[in-house]
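With one protein chain removed, the remaining protein chains of the complex are shown where they sit.
Then we have subunit A:
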Amino acid sequence: MSYYFTILSPTDAPLFNIAFGTSKSGGDGIARFRFPEASQNTYMTQFIINSSLDMLEEAQWMNGNMYLKHIDTYPPAAAYISAFLTPSGTRFVLLHQPPQPNIPASATTSGAAGSMSMSLSASTSSSSTGGGLFGGSGSSGRTSSSSIAANPTAPQTEEAVRQFMSEVYEGYVKTVMSPFYRRGMEIKSPVFRGKVSAAGRKWL
């Protein structure tokens, strides 16, 4: 499971970005996104997140909860979007991509993505992602069925994301309460970044 988390201001300016992988079930916490082309890995996440903003703004006025749950899916990359809205209109958007695509990708593209993941996992000697790739979709679905990564729309996943979002919200409120922070400013504090990745390790 790979995650990309973004905080967007009410005027769509990105305030904070972080990419991380799962730390559950032997994950090493490194994001490995699989997009049809490896060169897209750097910007496709942001592209998908920003494309889900329309869905978010639709859900915003229909549902008064702060946590809007899973709002959008991008099937070509098997990417799922969950959103959290602060009362002051700042959006927390989390993109999550399960370890194996739910739809079978074509042979060439999966080969390209596989080779990239293999080189990464070889260097870190992590077995979870590599094993899934060698074993095929069937075995990876079986091995990770208990983790939240397996089913991005399951209630356990929603709950874990909600916990993650609440923890980030706490840090966000602390940032906002600083008199030196003005609305729309980028959040640069390394302490905040550390808090977010700790929350990611803890819940996702």
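Everything that follows uses one rule, which is that contacts are C-beta pairs under 8 Å (C-beta built on N, C-alpha and C of every residue); 3 or more make two chains touch, one makes a residue touch a chain; residues count from 1.
In this section, contacts and distances are computed from a predicted model.
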*Unshown chain, UniProt name, "Trafficking protein particle complex subunit", "Phosphatidylinositol glycan anchor biosynthesis class U protein", "Glycosyl phosphatidyl inositol protein transamidase complex subunit" or "Vacuolar protein sorting-associated protein 35"?*
"Trafficking protein particle complex subunit"
*Give the residue, chosen from A:8, A:53, A:71 or A:85, that touches the chain omitted from the document.*
A:85
*Out of A:70, A:162 or A:201, point to the residue that touches the absent chain in the complete complex.*
A:162
*At which residues does subunit A meet the chain that is not included here?*
10, 60-62, 64-67, 85-89, 158-159, 162, 166, 169-183, 188-193, 195
